[in-house]
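Encoded as structure tokens, the structure appears first; notes follow it.
Here the complex is missing one protein chain, while the rest keep their positions.
As written, the chains take the letters A and B, and residue 1 is the first residue of each chain.
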Amino acid sequence: MKNPTFSKSALLFAALLASGFGIRAEAQDAVTAITNAKIMTVGPLGTIEKGTILIKAGKITAVGADVAVPPGATVIDAAGRVVTPGLIDAHSHTSIEDNVNECTNIVTAEVRVADVLDPKDINLYRELAGGLTAANVLHGSCNSIGGQNATIKLRYGAPSGDALLFQGAPPGIKFALGENPKRASFGGGARRYPATRMGVEVSIRNAFLEAKAYKKEWDDYEAAVKAASAKRPAKGAPAAALPPAPRKDLQMQALKEVLEGKRLVHAHSYRADEILMLINVANEMGFKIATFQHVLEGYKVATEIAKHGAGGSTFSDWWAYKEEAYDAIPYNAAIMASHGVLVSLNSDSDELARRLYWEAAKTVRYGGVSEDEAFKMVTLNPAKQLRIDKWVGSIEVGKDADLAIFRSHPFAPDTRVEMTLVDGKVLFDRSKDVAARKGVAATLGGGQ
Amino acid sequence: MRNNRYSALTAAAALAFAIATPALAADGPLVIAGARVVTVSGGVLENASIIIQNGRISSVGSGLTAPAGARIIDGKGKTVYPGLFDGLTYLGLAEVTQGAPGTVDMNETGDINPHAKAWVALHPDSELLPVARAFGITTALSAPGSAQGGQSLIAGQSAVIRTVGDTPMALTVKAPVAMHMRFPTGAPVIDFSQGFPNIEPKTFEQRVSERKKNQEKELLRLKGLLEEARAYGEGQAAGTQLKVDLPMEALALAAMGKIPVVMRVNAEADIKSAIKFAAENKIKLIVAGGAEAWRCTEELKKNDVAVLMGVDQLPTREGDPYDAAYANAATLHKAGVRFAIVTDDASNSRNLPFEAAMAHAFGLPRDAAIRAITLSPAEIFGVAPALGSIEPGKAATLIMANGDILDHRTSVTSVIIDGQETSLDNKHQRLYDKYKAR
Partner (left out) sequence: MNRHPRPGLALRAVTGLVGAALIGLSPAAEAAKVPSYAITKAKVITVSGAVIDNATVVLRDGVVVDVGPSVTIPKDARVIDGTGLTLTPGLIDAYSGAGMPAARPAGGGAGGGAAAAAPAPNPIAPASNIYERVRAADALKARDSGITTIVPVPREGLVFGAAAVMNLVGERPEGMVVKQNIALAASLTTLGQRYPGSLMGTMAFFRQALMDGAYHRAEMASYEKAPGGRRRPAFDPGLDVWADVASGALPLLLQTSRVGDLRRAFGLADEFKLKVVLAGNTQAFEEAALLKERKPSLLVSVNFDPPKAGGFFGGSDDDKDRAEIESAEKNPGALHKEGIRFALVSGFANDFLAGIRKAIEKGLPKDAALRAVTLTPAEILGVADRMGSIDKGKIANVVVWSGEPLTKEAKIKMVFVDGELYEPEEKPAGPPGGGPPRPGEVAGDVRAQIEVKR
């Protein structure tokens, strides 16, 4: 992130921990133990039928069946419950303040979702209540090249938008293909370029040709500066004149970072043709696509997606809501996965984001994905797609204590999330939530 | 004239509350043997059999003798449920809702469309029907005036359909079922398909007072229409109404209480006003949406108003509990309010059991959750004598699954509609087969 306020956010977050937003402040050496739980680690330890997780300073310090609880630890007894890694949504627009789209230009690579995060968006809390702990918050799909994403942790109530940012997550950017950037299915308004998939291709190629020229300008300048500083002038002689710096263009800067492999491309796509188109443009221009988003016809070109090395982040079963989703099938995730594509299931919705665990379960039904692989699609796989699997996505020693505690197996029809932790802090606790209800809200669910 | 005759026919059908006979010629006798049978009306029977003859269930239980020549479906390890009934959809009325207006027939233009009839526009070869069916949806209410862009105050009449059939008539189980309306909230109704309009910014106080004023105006208008229709209907019955007025003829069905009125209404105050309005105007109200029904259980119960509700929704107010929509059904169940769980969708209709599962996870007992997607909608729409549970005499419309129907991992293995085992082939399966090994 180029945002200079970013470096500050570590400080802010420390302050946030100290202020104990959510539940309460804890000393850095305090230990939390989750005991007696069935633990689906989604990691090398597999599923532990009855075990303990120790958490210290927001990190997992021990996992296993025979882990001793140190004296003084805060104990969360999870007997009969199932602990999983916090869920991760690889496609979200949650907590964005104001418009999700900067829709006025074909390319808006300069705009940053990180500028407009609202840590008090109630949907963050509602999503925590569905076990979600991290999300890829993306610009909308209004234009061929949209704005810069923000990978966040769902630290609801944090003091600032910056404090939501996932430290260390590489920056990304939204691309969009098909109906949305060509504005095909939206009534009224003047036709804006592009109005066809042909135009979408042109707009992306054109932007990257410009970006390459921009990159060259800066590379040349930086080389000249380096050369000038290397040439040690003779004593008393004037220093070598530096060439004037090129103008800094925030839009081109973001695309330059894509060309340099520093910024992940998340490409909204539906049809097989446009998926292949973008792969070709990327190959021509020399960049990589990190994920195809939605990628509802990914199953038709799974081999090509796998060959490019892109991930696929899809819906479990949405279809027919628009023309380009008419060939969407619920077996998409299964087929892509079987072809070697790294697959995640996303929500693109503050509502669906609350039950991604069941979206994963559908993949068992549609295409016979194993339960372990299915659950990875909402935990470890999105973590890998967002390049944050070093910290999250599975329950392993050293990883962040981002955890969901379910009432029963996350795929079971009576399951629900009882507790969610982010960085070892309990940010959702159903029993406390229910106990705090007053008036008519206390009658909800028949006073269950 | 043609329209005229047809209206008269449907009106007669409504009066008789006839349930159409199976559209398809039934196979010979069929037996599902040795299955777990969730009858909904009579508990769960382990290792039971169901005998199907002439499209109907002739007996259910254990120790039954298969009729001669019966085809046997092995139910071992399987569970049989009544066919799933999605109590609010636009199945058959729309194919691709956004961007392909030529395939969309659920929202007529204009504000007053009581004479729009879902069953005349059903598309038997909609790809959505086999998809819904393959995942257990055998029966649905197909209704005009969807949540997606429905602007009409009175949207038209719905039909109960089966999800298999070669013609609209073959799809139709019962019609008309209900008159569909939007309860006027007073909020501006904007047709976004015409582009984004200029909206004058207003203060909260202005917005609230204008909404109230508009609502009063709209309710007065609706009241007037109902009174007019009632007078029309009475005139028609007395033979004094000579000139045919299609909207009035249709609306008279609702105004005279011959069919219920399904009103889309979500906010607490609006639900309460709708109940009051229905009582004052002597219409039989069914609430569709009902997002804040949990705040109105007393009124709903007292007036015996049923609710068609979705589950997988966000709370309507920021201050509401996070699970307000999830626990809505359990709240109504506990209070004794009648309700069905519906998708209010078409392509997503197959997710009906999952919405019921969410309600179950948030307090609705398992049997009530299954009832809410089978027998309850059948009762609400007056087709329970034939549908909604597994009982002798009822239509043999049932599904068999390899597990708990509320479980996302479960697959539906057989779908029987009116005694006929239907194909599970569908667009998704075909594309899967075509591409899985590419």
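Heads up, the rule we're going with is that contacts are C-beta pairs under 8 Å (C-beta built on N, C-alpha and C of every residue); 3 or more make two chains touch, one makes a residue touch a chain.
Predicted model only: the values in this text are computed from it and were never measured.
Undergrad: Among the chains you can see, which ones touch the chain that has been omitted?
TA: A, B
Undergrad: For the chain not shown, which residue from B:Thr89, B:Ser126, B:Thr185 or B:Ser273 touches it across the whole complex?
TA: B:Thr185
Undergrad: If the hidden chain were put back, which of A:Lys322, A:Lys362 or A:Lys376 would touch it?
TA: Here the residue in touch with the unshown chain is A:Lys322.
Undergrad: Give the residue, chosen from A:Asp115, A:Glu217 or A:Asp414, that touches the chain omitted from the document.
TA: A:Asp115
Undergrad: Going by the touch rule given at the top, which residues of chain A touch the chain that is not shown?
TA: On the side of chain A, residues 3-5, 8, 93, 97-105, 108, 110-113, 115-118, 120, 139-142, 147, 159-162, 180, 186-190, 244, 247-250, 294, 315, 318, 321-322, 325, 348-349 touch the unshown chain.
Undergrad: Identify the residues of chain B touching the omitted chain, counting contacts across the whole complex.
TA: 98, 185, 187-190, 192, 194-208, 211, 266, 316-319
Going forward, only the chains that are shown with their structure count from here on.
Undergrad: With chain centres taken as the means of their Cα atoms, state the distance from chain A to chain B in Å.
TA: So the centroids are 37 Å from each other.
Undergrad: For a test of understanding, state which residues of chain B touch chain A in their complex under the given definition.
TA: Residue list for chain B touching chain A: 95-100, 127-128, 131, 192-196, 294-295, 297, 312-315, 318, 320-324, 327-328, 330-331, 333-335, 346-348, 350-351, 354, 357-358, 360-363, 366, 404, 406-411, 427-428, 431-432, 435-436, 438.
Undergrad: If we count contacts the way the header does, which residues on chain A are in touch with chain B in the complex?
TA: Against chain B, the touching part of chain A is residues 122-123, 125-126, 129, 179, 184-185, 187-189, 299-300, 302-303, 317-327, 329-331, 334-335, 338, 350-352, 354-355, 358, 361-362, 364-365, 367, 371, 407, 411-416, 433-434, 437, 440-441, 443-448.
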